[in-house]
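Reviewing the structure listed below.
Just one protein chain is left out here, and the rest sit where they should.
Chain lettering (A, B and C) follows the sequence in which the chains are written, and residue indices restart at 1 in each chain.
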């Protein structure tokens, strides 16, 4: 029914919350009815920019008072799990920004609650928003490999490399971010699980890193550049790189090397279609941040999540795989800090 | 006032009309209230896909019955001018798909009518939709040159090269298209006028061409590949290429060569961010058609046209320059057919 | 016989002469026995750098005293024809730098003398050195098209664009260079004849240009940027661009557009395999001059010319086609200066 519109609320109106609010407002089958944030200036922004959207100081109050069908959780990571759980309890559909939690136990508790809720609300959708899964280029790469044109994927290489932030913000932020592998590499880990298969078991992993430009990170056991290798059962290996030190822009790249060909995504970053020739040579500018490159993927995410809810279709990402991504991120961070290679037994437990 | 919405009607629901309808429907400050098309299947499409939009068989009836503020003319080229004129008479804002008309006299009559109407409706906006002017890459190139970083623009080179259509449709279509320079190169001509200055006078132009894959075009005095050079007063020259014969995709490129540097737009076309490495080498796919490359520019066009109307701002493209683009296109087509170089005197008349 | 070595003399030891001397010295089947130049410093350079090579002030004296088989004419353009003629008279093989002459009549007289000489010296080889014909990339493009994989070539586009010379040298040099189309575009013209067929008749041509950064060029009827279109019998068209105003480096590019695909050569110039990412974005440097890009082609030219002489094989470029290249260059220059389109009748004469 094209005429039926999904009644959506946005939790959190920070940087990502504003973007989700704008994207869902432009999603044809959606009515954004409410938004909540404890920040007064964000509520003022909503009053000016989100027409017909009621704003709340308190998330729970919003859930109680509004007649909602779905919630987009885009608040600070620390409350992702709690807000998602409360929406699950009310039988609402949830799109939660990544990660569910930087704590694997808490993340798993959300999945458990969802699985339980499904018994009474079999059509309820809960998904963690790994935006690159909605990017046209990643999808084309996945589809081509799935078609079998390039044989089996063997080596997965991926990086998330952010523009250097020289404001000092990042060192403070890192204290609660879960570490560079949970914060930066979580997308690469999610893609790795997608391309290699979410059920494929990890045999071992290890990581090394350095705090080259933000020495203050050492205090919170974090780094600004790190490298990892991961070994899977069945002859598949992966290499990850994460960095907070790029000079030119955001450089997120992925390469999937198969037995008969390889697919490369984003290897030649470019902000747009301009090339400048001057006395410096020939140059292009790069995207400066994640959203500049992946904005369209978020729009697609909003469209497809809406369709899943309204048409009762399975979500493209399972909630369990999002917990697995956090698990891998945490294990990499542990290896990074301890210097130990982690070897897993058949139950997926570190030996 | 963000709460005030522009009441828009769409005239024509063919390929471009459908796109404009979808884009305007997603423009936050717009309500699409009506659409007209003589084609029954298009009206059925509208009933299914355009929620709350009333459809009309007859354009004039729509103008009479609906309380409109603006019309998007996206019908067949032959009625662009007529429909625009009728909307102008009613004091409505108009966004007309390019070209206004393939006949310069008719195109100019629209500008004249608009100028007259402005005396009684000083805030009325009428603009011809040259989408590339709304493309982020072209805009960045323009802004960089305007800033003076690269000196004076001297040479402008641009091409519109479409994927080969082997269905035979094109030969039929060409009979009323105004010829390859009016149909294909009109965007390049508009960009040339934009980058060199709309008031810059042309000294001479000439064109040559060939019907290489569609010999049937010769009957309607048209070609499938053509080249032109244009000479401006004040030491500026331009080279245009248009083609209907591309094997890989749509290859629209532009290069603006200035005294101290050059800006290149679209020189390395790519459909998305995927590169494929297999036994053929390393390859990327190209956009297959114009809209695949420029979709976002149309969205921006809808946003900005709306803002011009609601906030009474000047349109980014003057209507007179759109007539000039047709004038140049027609002169190039005349040179193509006759083989003559056209030399203009100071009044802009062919000597 | 690999043991037989071609006894070669070099005429002229300016920039190109030194390069030819070095390349022929490293050609395994060659002994460079002598070199002539009126410039004392150049003879000193030869004494230091060309081991075992006797130097002469006078070209004719060298021809008389030395037991030569071949001469490489790399002197100033003004004596190309004269020196080539003298070597032809002596029955020597000649590799002459392009162009034979900037005067078509003189150039043709060399061909006539060679054809006459062939009656008594049937194995004599005389070739004008169009280096791009020996470049691996141009050869691959030619071979692919010749194989028929891409259908018929229809549109040829090529440019020679040199780095801006701000020393003022160029204005002086231009006085005797024959003009930008003879000096710069001669390579593009030669390639055009090669790809379209040397016997393919030209129907018309025209050119426009501007003196944007070297206004002094106007005095010698020259320009620093020029554009041309050329129309051939049989439905083939070409577009040429030449410039002396590039900011980033030498940008020589060629595109051959065929009915089923297109071949692009040098479209993404790069000095080497380095890409730099810094706060300016991602950039590569370009070759700064012709020889930096085409050095290897000159080495191949030396190797192959030697093989033609020693093994009595036909030269890859006919001498007549080199005269045709000058003819076309001169006609383009005439159109550039007069503003007239030149139309040729079936005898190749301007109507």
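Heads up, the rule we're going with is that a contact is a pair of C-beta atoms (placed from the backbone, for glycine too) under 8 Å apart; a residue touches a chain by one contact, two chains touch by 3 or more.
Not measured: the values here are computed from a predicted model.
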Displayed partners of the chain not shown (whole complex): A, B, C
Full-complex contact with the absent chain, from A:152, A:176, A:312 or A:345: A:152
Selected residue (touches chain absent from view) among A:4, A:115 or A:259: A:259
Which residue of A:99, A:209 or A:287 touches the chain not shown here: A:209
Absent-chain contact - pick from A:33, A:87, A:228 or A:282: A:228
Absent chain, residues of chain B that touch it: 246-249, 251, 268-271, 277-286
Residue ranges of chain A at the interface with the undisplayed chain: 150, 152, 154-155, 157, 204, 206-213, 225-231, 235-239, 241, 243, 245-248, 257, 259-262, 267-268, 339-341, 343
Sites on chain C contacted by the missing partner chain, in the whole complex: 2-3, 25-26, 28, 48-49, 51, 135-137, 140-141, 144, 149-150, 260-268, 272-279
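Following the convention adopted for this analysis, only the chains that are shown with their structure count from here on.
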Chain contact topology (line, ring, star, complete or other): complete
Distance from the mean Cα position of chain B to that of chain A, given in whole angstrom: 39
Intercentroid distance (Cα basis), chain C paired with chain A, Å: 57
Residues within chain A bordering two or more other chains: 268, 277-279
